[in-house]
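For reference, the structure I am asking about is given below.
Left out: one protein chain. Kept in place: all the others.
Then we have chain A:
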Amino acid sequence: MLSLTLPMQSWAHSIPAWVKLALLVVISFAMFPIRDIAILAVIVGGVTCLYLTLGRMACAQGLKMLKPLAWMMAILLIYHVITGQIGEGIRITLKMFALVGIANFVTMTTRLDDMIAVVMILLAPLKLLGINTRSIALAFAMVIRFTPVLFQKSADIANSWRARSPKRVGWRVVLPLCFVAIDDAEHISEALRARGGVTSDH
């Protein structure tokens, strides 16, 4: 459930994660001053080609991931039509689709472990400030592990609500969910301490 990485091998999967992230940063800054609609349209075309090289599954997921942005941009386009700045609206829409399309491409072709490895390298200088980067790694692992657990429990809570009430599941499920999170946090901290605690770097 918790991954957007495409479960396949492609040319884009084999590029190291840091290269893709660095390119993403460079492209984002490079695109900032571009105001020409024609150039932006070519870039959007280029991004589309990137997705096409990965095959049908990648295109389908890529389109799905663009949905929230499409809604936002549709509203924005209407706003521009009303205020009579259609060109401006098209320009910003193209730019947003290109930037988000490239970002999603990186997410879809990079494994979570590889991304985290890059983050850990970037965080390494924090050790000089006396910050324990191993506890950051542990925190990452805990969230990855416990988000699905908590999500499952929220579904259980919603089901027991439905078993008792004809009304729709409302905000009241938030409170028991908070108790689950708090009680789990207490138990896990005891379990960690019992196993020697969070030790410093070695």
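Basically, contacts are C-beta pairs under 8 Å (C-beta built on N, C-alpha and C of every residue); 3 or more make two chains touch, one makes a residue touch a chain; residues count from 1.
As a working rule, contacts and distances are computed from a predicted model.
Enquirer: Just by its UniProt name, which of "Gas vesicle synthesis protein GvpL/GvpF", "Biotin transporter", "Heterodisulfide reductase subunit A" or "Response regulator" is the chain not shown in this complex?
Expert: Hidden chain, UniProt protein name: "Biotin transporter".
Enquirer: Which one touches the absent chain: A:Ile15, A:Ile37, A:Cys59 or A:Val106?
Expert: Checking the options A:Ile15, A:Ile37, A:Cys59 or A:Val106, the one contacting the hidden chain is A:Val106.
Enquirer: Among A:Ala30, A:Leu52 or A:Ile144, which residue is in contact with the omitted chain in the full complex?
Expert: A:Ile144
Enquirer: Just checking the interface: what residues of chain A touch the absent partner chain?
Expert: Residue positions of chain A that touch the missing chain: 2-5, 24, 28, 65, 67-69, 72, 75-76, 79, 88, 92, 96, 99-100, 102-104, 106-107, 110, 112, 115-116, 119, 135, 138-140, 142-144, 146-147, 149-151, 154, 169-171, 173-175, 177-179, 181-186, 188-190, 192-193, 197-198.
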